[in-house]
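Below: one structure in structure tokens.
What follows is chain A.
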Amino acid sequence: MPAPILPVSSIPLPQAIRPAGQAAGGGFQDVLAGAIQRVESIGQNASSTVERFLAGEGEELHTTILATQQAELSFDLFLQARNKVVSAYQEIMRMQM
Partner candidate 1 sequence: MSLFSVLSVGASGMAAQRARAELLVENLANAETTRTPEGGPYRRKDAVFESATVTSPFASIFHSELETMGGVAVSSVITDAGEPQLRYLPGHPDADKDGYVAFPKINPAEDMVDLMGAARSYGANVSAISAVKDMIQRSIDLAR
Partner candidate 2 sequence: MLQPVVGQLERYMDLLSARQKLVASNIANADTPGYRTQDIDFQSEFLNAAGGSPHVAQVGDLPVKNDGNNVSLDREARLLAENALRFQLASQLMKSQIRAVRSAIQEGK
């Protein structure tokens, strides 16, 4: 006796392949914006610490210097990271598809 014919069910399509950039882009953009924010606020903090010190409002000398150094370092670090990302991006763009 022949096997019963099963009704045809639809084949589930694989998830639509989104362009690689988008998903990664969304997440990475946030990371970048966050980093810029952090560097910005460290810099702002340094500036206002210096202003308070100059006005004689009780900021200690070492606190002031450390704040400015922190700002400088975080900016430099950010700059280096950004340069690395840019060169990685350029390398990817150079790849032959």
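A word on the picks: all candidates are chains of the complex that A comes from, given by their letters.
By our rule, a contact is a pair of C-beta atoms (placed from the backbone, for glycine too) under 8 Å apart; a residue touches a chain by one contact, two chains touch by 3 or more; residues count from 1.
Treat the numbers as computed from the prediction; the structure is a model and nothing was measured.
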* Would you mind pointing out which option among 1 or 2 touches chain A in this complex? => 2
* To do: Spell out the residues on chain A that touch candidate 2 in their complex, using ranges where they run on.
  => 43, 47-48, 50-51, 54-56, 61, 64, 68, 71-72, 75-76, 79-80, 82-83
